[in-house]
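Have a look at the structure below before the remarks.
Missing here is one protein chain; the remaining ones are kept as they sit in the complex.
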Amino acid sequence: MNSNPKDKSSKNKSALSSWRLRIHEIIFEADTRMGKAFDIILIITILLSVIAVMLDSMPEVRRNYGSILLVLEWSFTILFTIEYVLRLITVGRPLKYAGSFYGIVDLLSIIPTYFSLLFPGTQMLVVIRILRVLRIFRVLKLAQYLGEAQMIKQALKASRRKITVFLVTVVTIVIIVGSMMYLIEGEESGFVSIPHSIYWAIVTLTTVGYGDITPITSLGRILSAIVMILGYAIIAVPTGIVTAEMTQTFTKKHVTTQACPQCSMEGHDVDAQFCKYCGSVLNHDSF
Amino acid sequence: MNSNPKDKSSKNKSALSSWRLRIHEIIFEADTRMGKAFDIILIITILLSVIAVMLDSMPEVRRNYGSILLVLEWSFTILFTIEYVLRLITVGRPLKYAGSFYGIVDLLSIIPTYFSLLFPGTQMLVVIRILRVLRIFRVLKLAQYLGEAQMIKQALKASRRKITVFLVTVVTIVIIVGSMMYLIEGEESGFVSIPHSIYWAIVTLTTVGYGDITPITSLGRILSAIVMILGYAIIAVPTGIVTAEMTQTFTKKHVTTQACPQCSMEGHDVDAQFCKYCGSVLNHDSF
Amino acid sequence: MNSNPKDKSSKNKSALSSWRLRIHEIIFEADTRMGKAFDIILIITILLSVIAVMLDSMPEVRRNYGSILLVLEWSFTILFTIEYVLRLITVGRPLKYAGSFYGIVDLLSIIPTYFSLLFPGTQMLVVIRILRVLRIFRVLKLAQYLGEAQMIKQALKASRRKITVFLVTVVTIVIIVGSMMYLIEGEESGFVSIPHSIYWAIVTLTTVGYGDITPITSLGRILSAIVMILGYAIIAVPTGIVTAEMTQTFTKKHVTTQACPQCSMEGHDVDAQFCKYCGSVLNHDSF
Partner (left out) sequence: MNSNPKDKSSKNKSALSSWRLRIHEIIFEADTRMGKAFDIILIITILLSVIAVMLDSMPEVRRNYGSILLVLEWSFTILFTIEYVLRLITVGRPLKYAGSFYGIVDLLSIIPTYFSLLFPGTQMLVVIRILRVLRIFRVLKLAQYLGEAQMIKQALKASRRKITVFLVTVVTIVIIVGSMMYLIEGEESGFVSIPHSIYWAIVTLTTVGYGDITPITSLGRILSAIVMILGYAIIAVPTGIVTAEMTQTFTKKHVTTQACPQCSMEGHDVDAQFCKYCGSVLNHDSF
């Protein structure tokens, strides 16, 4: 997921010829007009190619518009191939790019189509092809969404262990409840084995509730009612964890702990240069 | 959504004759006794007319009470037409009103009925007719709910980008998981195409769980169990974002909109007596 | 819901004879040993009587144990009647009690059984009988849960208007989406009228997802996917509102805004009598 910051500084290297620099700026950056236009075109192309893959999987669409979709697929593949080659040429360290997360995603976006020439009809390629959708994040990364995504990531990272404790607890509950239901309900109502019952327990605890397996005995219904209320209530735990962490992450950005040297009042904003209570100059050295 | 504040000040214009002023105050404002009474009658009329549209769509009701509903529909339409005309006459800038969000909603509330005289049986008109329900918000807007709605809107606006990052992530997960399930499950269990599988993935991740398409293979059930737990846990993310933002918005309740008379900087706390950027005295008269 | 605090002070009135005072204390209060014992017995009796009503509604149980349940029902009714009469006798203002929320619930707990002598077989009485379960709250009210319940109530009250804005928005979405689905899907897939479609929209938006009505057209599925993601995301709004309000309510209890008269440090707890930084006496007059 980590981009290659070295590559960015590489555009300053005199070793790069002027046109390579130009193209690098357009493809990898988003601060020029051309760069932004490229990003927008890229997003649209990615979305269109993903939609084409989806439509291609629909039997009735494939029957009627199969040839059009094939042409589209090849057009997108050629476009993405050109883009991939340009990225490889213009980047400072091609190998590092090729081995990075986005480098691999870029490659996986084009390979399946060429591969399908050799092994036609391999449905497995469809899923690899759809991984193109991950390229959307590259554009998001450049845009102003980066900071926001960072904040979310940071809060989730900080609550990583608490979430793990929560998930281990959920999995334990689900295994024990599943086994109990296997005993209580038996095979008539679909609880044919412990894994099946655990699947039911997950469907119930997460409040998804397909209804493909449902209890029919009184005892089974009482136990499942308890699981439902439990699932309904304990959703509060991950929400509480993430929210508490986010409140801290978001707040930490805005208020300093600094006191005014004149009136000792606190609660100044980070960008405050004068005390809002007495008007004297704040010194930010201590911050 | 934005109201026309100029119109409000227009009631002070001597150009407006006294009765127009009077009616404007009743229709557009809620601070007089007549204005409040008008609002209450309006809400009841809107709700009744929406219920009439709903009942009209029920075959058994239509068969038995069709003529009553037709009379009601025309009564409501005529009432709303009179109201619309009065609004047009009494408002300072009729064109601006007509082009505003509520102006268009007001017009769409009456047009379908007249239209049905020309093209009888156009079912499409039903949905346009039901848009009347949006007029409820006009009354809410005037009432004391305005501030509360503003706070919610502000918090959602502040978390706009974070929510976008979250939604893009959810859509990506759903597309990739959907494609994988299409491969794993195949057509027998309803996963007939990628779009169908994505529909299933959305139904599962959001914990809706219709049960119209459910996995039957072991691998499919394991993957769907992971999606369920994921969907159950990541609901914490938007909740955390909005809550953290709301906690800030509600607490910061006391940020004034006042600009510093010296440096024009904004965002001062209510209790601030000096500008935190340039240290000059703030005057709170305008607040 | 509001209790009658006057009644409590009534036990101090000399007008009440000593045994009435005694019984009043046992029945209405929970601070004596007898009072606590009475509360526990009351809770158990209420729960047993509610379970008896439930069992009585099960055809197979009724067939086999009908006579036992009848005896139990009459026993509970007589016990509750004695309790009701004792409450009426010992309370300071019997009429005020009889007209209060709990007075009415107490009466409704016993009336249906007597009523069933006159009009046998009235199933309507079952629901009235089950309202006994509300009496549980009377006991909770006296116990240490009062403060906690108050805090929840206070937070919900404070967020009353925001929740109203949210609910009006949800209802509007549901009406408009329902009407659109009625047009898109039509009668084959169960969307037979706008009210049916609105019912489906509520089932979907709230992520309940029965699956009794599900879209079958592509356009219908796309719209319902949008509704699901919307429902999944906007749950964040009421949660955010209530959480932000609760954070404020819970926090407000603990920290004063008072500064130490000696060292000007802030952040003292409400129960602090000495400054935690310099040890000088805090004066709480300003609080």
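The chains carry the letters A, B and C, assigned in the order they are written, with residues numbered from 1 in each.
Everything that follows uses one rule, which is that a contact is a pair of C-beta atoms (placed from the backbone, for glycine too) under 8 Å apart; a residue touches a chain by one contact, two chains touch by 3 or more.
Note that the structure is predicted; figures quoted are calculated from it, not measured.
Undergrad: Kindly name the visible chains that come into contact with the excluded chain.
TA: Missing chain, whole complex, touching shown chains: A, B, C.
Undergrad: Looking beyond the chains shown, say which of B:179, B:207 or B:248 touches the absent one.
TA: That would be B:207, which touches the missing chain.
Undergrad: Quickly run down the residues of chain A that touch the omitted chain.
TA: Interface residues of chain A facing the absent chain: 161-162, 164-166, 168, 172, 175-176, 179-180, 182-183, 192-195, 198, 204, 207-211, 214, 218, 221, 225, 228-229, 231-233, 235-237, 239-241, 243-245, 247-248.
Undergrad: Tell me where the left-out chain touches chain B, residue by residue.
TA: Contact residues on chain B toward the absent chain are 207-211, 239, 243.
Undergrad: Just the residue numbers, please: which parts of chain C touch the chain that's not shown?
TA: Spelled out for chain C, the touching residues are 50, 53-55, 57-59, 123-124, 126-127, 130-131, 133-134, 136-137, 140, 144-145, 148-149, 151-152, 155-156, 163, 166-167, 170, 195, 198-199, 202-203, 205-212, 231, 235, 238-239, 241-243, 245-247, 249-251, 267-269, 271-281.
Quick note on the criterion: only the chains that are shown with their structure count from here on.
Undergrad: I'd like to verify one number: the distance from the centre of chain A to the centre of chain C, where each centre is the average of its C-alpha atoms, in whole angstrom.
TA: Computed from C-alpha means, the inter-chain centre distance equals 40 Å.
Undergrad: Where in chain A do residues touch two or more of the other chains?
TA: Residues 207-211, 239, 243, 247 of chain A each touch two or more of the other chains.
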